[in-house]
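I have a structure I would like to understand better, so I am pasting it below and will then ask my questions one at a time.
Note that this complex is displayed minus one protein chain, with the remaining chains in position.
Take a look at chain A:
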Amino acid sequence: MRAVRVIAPAGRRSGWNGDAVLASAMVLPAVVALAMFQFLPLVTAVLNSLQSFGPFDRSSTGWVGLDNYRELFADPAFRYALLNTFLYIVLMLGFTIPLALLLAVLLDRRLPGSTFARNAIIGALAASEAVTALIWNQMYEPSSGLFNAILDAVSLPTQPFLTSGGQALVSIVVMSVWKDVGLPMLIFLAGLQSIPRELPEAAELDGADARQIFWYVTLPALRPSLVVALFMMTITATRMFTPILIMTQGGPQGATTNLALFSYLQGFEFQSPGTASASVVCMLVVLALVTAAQSFLLRGREAD
């Protein structure tokens, strides 16, 4: 014990003791991986957004300052994609979070069929995004799809789910909610199962009914889970890509194009890596702003 006490301060003086070296060594792989796969691409995207590129070999043809950004904001398709990105976020959060909470509460009660329901929801979450989009594409099909067959059976008019500007975005969101609701549900389920059983029991003894227990005991206790679920779903909604590409290719008339798809189109369909990078940077700014706003709002409530 004495030897340890002597060595440790000496190590601190030099700035490096055995623990620090070991800790650094353990952290290093993660730091290197983050630097290579997170920060380097980010820095590259920012740098690329300030350059122009040859359309064939995609080599830089020089620095253009903020020209790519000016070009982007002058493009009505970009402004539309920016608006759609916010719409996806709002709709995804608006549908997914309440539904996930409801499902988590029901599953937590261990009603008959809970195991099957949980597995089915997790199964949807685990399914390939591309395969899911293809299946839903078929189900939305106007002449032979499942949904229109159901509408037809109850004598309701056929709906242009993916071909109408007014319905396509919502149709994609519905599919994504079905697929992605499992993740926030699991987060809420874990949160519910970590609430001490004494809390609702005490509230019940105090005369609170089920609704009051949920609003005043369960929900506040779930706030950390809610924060995590909101962040996760915001990120999911912002970078939604595969279902849009497969189901509508961004149409009709750009009604379902978000910033992720817009960036892809600029980079790979229209040979404009500079504009694509500028669009990606804008997408990151949107994501940062939304998550910062969420963080601020939810932190404020905690402080209260």
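The rule is short, and it goes like this: a contact is a pair of C-beta atoms (placed from the backbone, for glycine too) under 8 Å apart; a residue touches a chain by one contact, two chains touch by 3 or more; residues count from 1.
Note that in this section contacts and distances are computed from a predicted model.
According to UniProt, the chain absent from the figure is "Extracellular solute-binding protein", selected among "TIM-barrel fold metal-dependent hydrolase", "Cytochrome c oxidase subunit 1", "Extracellular solute-binding protein" or "Na(+)/H(+) antiporter subunit C".
Touch with the chain omitted from the figure is made, among A:Ser52, A:Thr218 or A:Ser277, by A:Ser52. Touching residues on chain A toward the chain that is not drawn are 52, 54-59, 71, 75, 77, 141-144, 160, 162-164, 249-253, 265, 268-272.
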